[in-house]
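To keep things clear, I will list the structure first and then write my remarks on it.
Here the complex is missing one protein chain, while the rest keep their positions.
Labels for the chains are A and B, by order of writing; each one numbers its residues from 1.
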Amino acid sequence: MSHWYLINRLLLALPTLLGAVTITFVLLRVVPGDPIAMMTGPGATEADIAQLRAHYGLDQSIVDQFIIYLGQLFTGDFGTSISLRQDVGELIAGRLPVTVELVVIAMCIAVGFALILALKGVYWRDRWPERLIDSFIGVIVAIPDFLWALSLILILGVAIPVMPIFGRMDLTISFDSWTNFYLIESLLRGRFEVTRSVLYHMVLPAVSLALPLMAITARVLKSCLNAEMNREYITLARTRGFGRLRIIYREALRNALVPATALSGVQFTFLIGGTVLVERIFGYPGIGNMAIDAVINRDLPLIQGLVLTFAVLFILVNLFIDICITLIDPRLRYA
Amino acid sequence: MTKILAVRDLHLAMRTGEKLVPVLRGINLNLPQGEVHGLVGESGAGKTMLGRVILDILPPNAVVTAGHVDCATTGSQIKSGGRIFSNRGRSGISLIPQDPMTSLNPVKKIGKQMVEILQLAHTGPPRALQERAEALLAEVRIKKPKEVLKQYPHHLSGGMRQRVLIAMAFSSEPGIIIADEPTTALDVSVQRRVLRLIRDLQKERNTTILFITHDLGVVAKLCDKVSLMHSGMILEQGLVSEVFHSPSHPYTRSLLNAIPRYDQPREKLAPVAEDLQSQLIDEARKYDQQRQV
Partner (left out) sequence: MPDGRPDLPLTYRILHEPRAVFGLIVLALMLLAAVFAPWLSPHDPLEQDLLSSFLPPSWQANGDPFFLLGTDNLGRDIVSRLIYGARTALIVALVAAALAALLGTVLGMLAGFYGGKTDMLISRAVDIWMSFPAVLLSIVLVAVIGAGLHAVIIAIVIIDWTRFCRVIRAETMVQKERDYVASAVTIGLPRVRILFQEIFPNLIPLLIVLLTLEMGIAIVVETILSFVGLSVASDTPTWGNLIQEGRQYIHQVPWLLGLPVACVVLTVLGLNALGDGIKEVIDPETRQ
């Protein structure tokens, strides 16, 4: 694999990004609601409204607005949020690290447990532990992250109140972050009480996000592993006297990961979509939570910026998955 | 001559749904040390299943219903109900598979796969095992063994992969090798070279081989004895020279008549007349009924 491959992939992603920007731009300009009216309230005069409208560039034609917007994007200017009256780029930069940390932890949880479930399921093939694992996966798959979040709040937040259910960390701790990546930054600065509190608050939202992804990935990986176990090279490994555990882990697993990663890749992007609701439910101050407020307030520049951010996240996750597959499968490396 | 492999009255059945479908019906086989024994029969005859019983790698739905297999080089006995097969005994037997394209692990380098096999029987620094692997590849007449060790299976041609698999099969110095149609998947020109390689390696080490094939021409050149199989039964068994000269079973006769020349490898057995075919299947069915009574 060369860096040319990476550059190529990133260039291919540009049209997708432009598409996402264009579609949301057009979609949002046909919205009936008037963001300026919402912002000013009933007491404003015509002149006030007109002035604000001009200030946000809303008095020009859609095409002109779009060209201006694209031009600003290229200079790194995402515009000014109407409802929060702050620079959109700064707003998102402040919230993005929150979501990124949550998403990364959730993905690690999902992948880790999916591996355990799939490997155990294949090891106990056709015996009761496998059937138990299958039904467990079946129930978890059926329930979306939104409902997991609410159920976990009820069970671990209220019925047995052991977990915090609101916010990113204890409000009694003061932590001036420079980067907003609390987890990493607190570790580096040796503020372990912050790390603990952040992790503690992250458990329920991350698990809610992780559960559906975990179940689907486990199911896909398990069926790929089972398919792999019927292959000829596995039979040969058996004739040599390698044990079942070793055959699953050291012969079949890596081969099964190739199709399993490709098949469950899109689910990883669903997890990112899931942050919108899960962050809302847990009052988690990430970009997902922010997106809902932006939509409710019809804050066009902010929505626009957030959609662009989500699109970039999706593209990066897809790219990461592609790279993983290439690293796992030597047959793809020199293609 | 020491007896290496003894198969006695072996019956095997596969469980499909509720039913047990017989696959092997009273197989008897004796292989002394150094013998190359051809096992011939059309596809579905049960050749592969017989090999898998001997290797103790039956699929989970297969059941040995009667008889047993004794193997001297592994010290194992396989029979209905139980089997004794220590992992260390495995080095006494190995398999040369039919399809070299799917028989190597695609995500591991050849060197790694060979070293892992060598580690089962030898202890030693990785360097020494690496050198041993290199020597083995040289023995199967691979030109640049050092480079091949660093390659992945998909870099190699079918013939090369089969050589690697042959090297792997011989690497543990097994007393007996099951070769399950080792050349069927290869090009005709490659087939001949691979056969010669197997024969030479066998001669040098005096290895016992159960050679499964469709090809009577190969049997004539390579084997000492031959068994002809149909519907899980051995119809005729004997020295190659005798069976080829004066076949006693009509099935053998019809097969031999269909061979134009011994030295031309064939992809498949010639079709046997339909009435003979159905007669053989009838016999198998009668055999099952008698056993049940």
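Please note the rule applied: contacts are C-beta pairs under 8 Å (C-beta built on N, C-alpha and C of every residue); 3 or more make two chains touch, one makes a residue touch a chain.
These figures come from a predicted structure and were not determined experimentally.
J.: Specify the shown partners of the omitted chain in the complete complex.
T.: When the full complex is considered, the omitted chain touches A.
J.: Given the contact definition stated above, which residue among A:Gln65, A:Ser223 or A:Thr326 touches the chain not shown here?
T.: Of these options, the touching residue for the absent chain is A:Ser223.
J.: Just one of A:Phe146, A:Phe175 or A:Tyr200 touches the chain that is missing; which is it?
T.: A:Phe146
J.: Check the options A:Val88, A:Ile281 or A:Leu302 and report the residue that touches the missing chain.
T.: Missing-chain contact among the listed residues: A:Ile281.
J.: Of the listed residues A:Leu27, A:Leu132, A:Leu188 or A:Leu245, which contacts the missing chain in the full complex?
T.: Hidden-chain contact among the options goes to A:Leu27.
J.: If you put the missing chain back, which residues of chain A would it touch?
T.: 16, 19-20, 24, 27-28, 30-32, 134, 138-139, 142-144, 146-147, 150-151, 153-154, 157-159, 165, 219, 222-223, 266, 269-270, 272-274, 276-277, 280-281, 291-292, 295-296, 298, 303, 307, 310, 314
As a working rule, only the chains that are shown with their structure count from here on.
J.: Quick one: chain A and chain B, Cα centre-to-centre, how many Å?
T.: 52
J.: Which stretch or stretches of chain B touch chain A in the complex?
T.: Residues 55, 57, 60, 87-91, 93-95, 97, 99, 102-108, 117, 120, 152, 154, 165, 168, 172.
J.: Give the list of chain A residues in touch with chain B in this complex.
T.: Chain A reaches chain B through residues 126, 231-233, 235-243, 251, 254-255, 258, 328-331.
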